[in-house]
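Of the protein chains in this complex, all but one are displayed in their positions.
Moving on to chain A:
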Amino acid sequence: AGGPGCVVCYWLLGDTQEKEGILPERAEEAKLKAKYPSLGQKPGGSDFLMKRLQKGQKYFDSGDYNMAKAKMKNKQLPSAGPDKNLVTGDHIPTPQDLPQRKSSLVTSKLAGGQVE
């Protein structure tokens, strides 16, 4: 600890509501919990791991979509949340959620042009 560019932290015994006394990490944690009160009680763990394992663009599947629609009947299909790529629960990609088409493959720019 100490030295240029390093945050030096002091523990204050007693009143932990004093923001100056809290480790910078705890202050950041308090900030986060203030913004997102419903954030999981357990420290960053399983949620991230599951999200990581599921990484990948899920595409529209007409079979899934129509079966889900039939099941739901009058109710609305659960639409994509803020994070369109996260597949959770009954979320089924809908035509509205479709991602942009990828551009065609071309030669890398690292291999072309004069540069330097």
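Criterion: contacts are C-beta pairs under 8 Å (C-beta built on N, C-alpha and C of every residue); 3 or more make two chains touch, one makes a residue touch a chain; residues count from 1.
Basically, contacts and distances are computed from a predicted model.
S.K.: Among "Dynein light chain Tctex-type 1b", "Serine/threonine-protein phosphatase 2A 55 kDa regulatory subunit B", "Galactosylgalactosylxylosylprotein 3-beta-glucuronosyltransferase" or "Gamma-secretase subunit APH1-like", find the name that the UniProt record gives to the complex chain excluded from display.
M.R.: So, among "Dynein light chain Tctex-type 1b", "Serine/threonine-protein phosphatase 2A 55 kDa regulatory subunit B", "Galactosylgalactosylxylosylprotein 3-beta-glucuronosyltransferase" or "Gamma-secretase subunit APH1-like", the name matching the hidden chain's UniProt entry is "Serine/threonine-protein phosphatase 2A 55 kDa regulatory subunit B".
S.K.: Considering the whole complex, not just the chains shown, which residues of chain A touch the missing one?
M.R.: 4-7, 23-29, 31-33, 35, 39, 43-46, 48-50, 52-53, 55-61, 64, 93, 102-103, 105, 107-111, 113, 115-116
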